[in-house]
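What you see is the complex with one protein chain gone and the rest in place.
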Amino acid sequence: MSTLAELAFSRQDYAYAFLDAFAKRELRRKILKAIAIPGYQVPYASREVPMARGWGTGGLQVTLALVGPKDTVKVIDQGDDDSVNAANLRRFIARMAGVKTTTDALEASLIQSRHRIPEEILRPDQILVLQVPVPEPLSWVEPSYTRARELHADAEYGLAWLGIYEDLVRYRSNTHGADYPVLVNGRYLMAPSPIPRWDTPKLHLAQHLTLLSAGREKRLYAVPPHTEVRPLEFSDVPFAVEDQRGWADAQTGVQNKFMTEIPLEGGQSRYQLSDSDYARKAALRLEIGATYYDDQGTFYIPGFLAERKASVAPSHAEQSLGTD
Amino acid sequence: MAYVATRGGERAIQSAEALYRWLNRQYDPGFVRDLETHLPYLLDRVMGEGSLWAPELAALAVAQTGGDLYEAVLLLRAYRSTQPRIAYAEPIDSGSMLTVRRISAAFKDIPGGQILGPTLDYSHRVLHLQNSAKPDQSLESPENARSGALATIPYVADWHRQTGLMQPLKPDPTPPAEIPDLTRDPLLFPAPRAQRLQALARSDTGGVLALGYANMRGYGGIHPTVNEVRLAYAQVQVKHPVTGAVFSAGRVRYSQAEVVTKFKTGADGKPALELGFAATLGWNEVKLIAASMLDTAMDLPEPHPAHTEEFVLSHTEPVESSGFCIHYKLPHYVTFGSDLDALRKARAQAESNEREGVG
Partner (left out) sequence: MQTLPLKPPQLTQHNPVVRATGLQKTYGQVVALRDVSLVAYPGEVLGIVGESGSGKSTLLRLLNLQESADAGTFYLEASPHDQQDLFTLDRYQARQVRVRHIGIVYQNPHLGLRMNHTSSGNVAERLILAGERSFGSLRRAARESLQVSDFPLGRMDDPPRKLSGGMQQRVQLAKAIALKPTLLLLDEPTTGLDVSVQALVLDTLKRLQYELGITMLIVSHDLGVIRTLADRVMVMRDGRVVEAGLTDQILEDPQHPYTQQLVHAKL
């Protein structure tokens, strides 16, 4: 005969995947709304989770709302699976959801990432969750979120364009580093999270779903598959990815993938592939999937990126830069 | 079988945590209980900001984090968000709380009387050096009150209203179930007043003090008078979901403050006093006086950050502000690399301009 204790579910300290059912339901609704309005920032309640705000709590909540026992999860930070924060988040997700984890971008069904998109092209059945520190792409020109929301409502992005104009006038080059503002589906200006410009084009007409979530600012937004994502660029001053031509990974000799520069004594540098699992595959000569950029550094969608010229601004823009 | 990564990164964080715990020594349950007994104001602050009344858990949080208050608040908040929302308590009738301290700076004497209560306000701020060597011998039993406490203590603000100096209190028509809950509905601006008061209740003591102080020093143009500060024990009353009977679920330390500002134009077009209000779990007078001033200051028309609602409430959230601050410790080498690329490009451009003699 069974005892009552045996028949009952054993008591659990935490719900499956940590968040309670109400929190998950809210997140899923907001995710659906975000997918329905590409690039639009959907406010959500944002629960406290056992990580500090700013350490991926937004991405984590989205991951926890989506993860199921059959998922395989990959977590990266700066392209690296083994970065301490990535390791910490992966440990937490695995512990709370009992899922398999992987470092292989092609093996994962759910990828949570901070500041990078993998080099290998993601498939339609994969979801990428990007952690977002500052969801408001206008915050560099309009610090008030209240006013920024009005500007979004009116699709009034003159200030952002003006910012680029000012850059070009003052520095004769675009000073945006990572987190380059993009226009999604021709409507909403979006902060793609601080991914390098190298990764920005990967969002354009992607096959996979990208979810972006800022826990501290309580906003989530999405780039659904096959959605246009275009960086803000003047017609005569094209957007340019980081110029790393000639940089080769110190271990494998691979070129034309995003590199991390490591300073050496005496002012020299060496370079390391930023996507650590891509580096692992390259070093072990494992099979590598199709990549967004080929070995010559050409982006897989022809014509989307302007051909890269010398590292100074193109000459036809130069003429008009003159001050008379 | 999936490749499960247990490499350098995970070992490093486990070792780092172990080293931290070893350096901070182990604490025993007795220490946690002592914290609860001897550091009530510390725990009040943690519970107020953590928006969870649980002295034993707050003591544990303080012990577990070695006294790092932002970490302790985060522990409470994260624990709180895992707990089911069983019910909303009935509103506290703050007139009939067990009030232990209630002072007004507006009048010499007030209906219901000034109650000084437990405070260090008029103590000499000298270190009791002798107490570091041997137990405190100076403790005297407090004197009993000569008369019993009043069952209800009237509000000074009621007097203002009776005399017409303040607009009559307009009852909020929102049914209790529809009052927006900061932890369930995102804060958007302009915020409903309920959410504003909730945000102030769990705001960072230091942050609210900084911005409140800015208003006091003149960045705001309000000239507040502390109408009332109350410290009390309040009953948490809950309606039974089946029988509908209201029962007491326990007692919490609760405090509230009211300030009045002079000469604001009221709804009738005549100058009137305006009331600023703040309340929180635990006894935290500094926070509440500053917060209640911010409550009125946030209605001022001039857009100075120190009295702009979005600015005040966004920047006094302890978990968000401290979390974002320390997140800068995380590696940022991808973003920094991208920035360096933009910088090098701009420098190359500047050099080429110099060569060509432009600009």
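Order of writing sets the labels: A and B. Residues in every chain begin at 1.
In this text, contacts are C-beta pairs under 8 Å (C-beta built on N, C-alpha and C of every residue); 3 or more make two chains touch, one makes a residue touch a chain.
Every value quoted in this text rests on a predicted model; they were computed, and no experiment measured them.
*Asks:* Could you tell me which of A:98, A:158, A:186 or A:225 touches the chain that is not displayed?
*Replies:* A:158
*Asks:* Thinking of the whole complex, not just what is shown, which of A:21, A:36 or A:169 touches the missing chain?
*Replies:* A:169
*Asks:* Name, in rising order, the residues on subunit A that touch the hidden chain in the full complex.
*Replies:* Residues of subunit A in touch with the missing chain: 150, 153-154, 156, 158-159, 161-162, 165-166, 168-170, 234-237, 316-317, 319-321, 323-324.
One rule holds for everything that comes next: only the chains that are shown with their structure count from here on.
*Asks:* How big is the gap, in whole Å, between where the Cα atoms of subunit A centre and where those of subunit B centre?
*Replies:* Computed value for the inter-centroid distance: 34 Å.
*Asks:* Note which residues of subunit A are touching subunit B in the complex, please.
*Replies:* 14-15, 18, 20, 22-23, 26, 43-50, 52-55, 57, 72, 77-88, 90-91, 94, 100-104, 107, 114-116, 133, 144-146, 171-179, 194-198, 216, 218, 240, 242-244, 258-261, 274, 311-313, 321-323
*Asks:* Where on subunit B does subunit A make contact in their complex?
*Replies:* Those in contact with subunit A are residues 1-5, 7-10, 12-13, 74-75, 77-78, 80-82, 84-85, 183-190, 308, 310-311, 314, 319-320, 322-327, 330-346, 348-350, 352-353, 358-359.
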